[in-house]
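The complex appears here without one of its protein chains, the remainder shown in place.
So, subunit A:
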Amino acid sequence: MRTLALAALALMLTAPAPAHAQAPENPVQENIQIGLSTDRVSITTDFSGADLTIFGALDNADPLVSRQGRYDVIVVLEGPPRPVVVRKKTRVLGMWINTQSETFLNVPVSYSLATSRALQDITYPENYRQMALGSENVTVTPYDRNGDAATITEFTAALRERKRASGLYSERIGGVQFLSQNLFRASLHLAPNVPVGTHRARAFLFKNGAFIKENSAQLVITKAGFEQSIYRYAQTNGLAYGIFAVLLAFLTGWLGRLIFRKD
């Protein structure tokens, strides 16, 4: 398990709040910032999952609200969207066979969330639903929009449940910690089977249970040189790749016979 300390962003922590010339009568709006020191994570041969730390800061935080602990932060790392087929097994002639299926578009491959407090203590469930926040509420679009509503609900729930069971959707309560009144740190987990692609880190700021502001940053997860070369070669030159795999097998079989022969 490695820790990828992905950034300390301490911008504007010491600087005074900038004056908002265009709206002088309004109290200054809080803002949330996150930043990644690297926008790229490489999966190497020994990759077995990793912890990802994202640092962030609040701008223009009200010191009074801060002291009462009424600011809450939720950080989400969302994987690239891909189509997914959910299949359901039912009993046919005593055997469990895939009989029904439902296709969903734009399903985030992974979804990992960290919060500063238990979700129910931050805001109301309907707010989470509206914002599609939390592994229960991830937006998924059924391919067949005119399908039976009950079936779609059932398969949507199954999709989220299977994703959680595989560790690709996870929630870490208390994964966001305030280091000072303005500075916070979010720890997220990258599963060993984390998908490659462009991930999006999003940070949500809540004040007294109300959503204030969101900010996001991109993180590209790629296979490291060797793994990437093999993958790309298999995709683009499947035939040559197959021939190579067979030659490797011949060589291994022949060498194995020479080295380990027992007769």
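Methods note: contacts are C-beta pairs under 8 Å (C-beta built on N, C-alpha and C of every residue); 3 or more make two chains touch, one makes a residue touch a chain; residues count from 1.
Throughout what follows, contacts and distances are computed from a predicted model.
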item: Which of "Succinate dehydrogenase", "Probable membrane transporter protein", "Thiol:disulfide interchange protein dsbE" or "Cytochrome P450" matches, in UniProt, the chain that is not displayed; value: "Probable membrane transporter protein"
item: Residue among A:125, A:174 or A:256 touching the omitted chain; value: A:256
item: Contact residue for the chain not shown (choose from A:83, A:147, A:174 or A:209); value: A:83
item: Positions on subunit A where the hidden chain makes contact; value: 43-49, 82-91, 94-98, 101, 103, 155, 158-159, 161-163, 165-166, 192-193, 195-196, 223, 226-228, 230-231, 234-235, 238-239, 241-246, 248-250, 252-257, 259-263
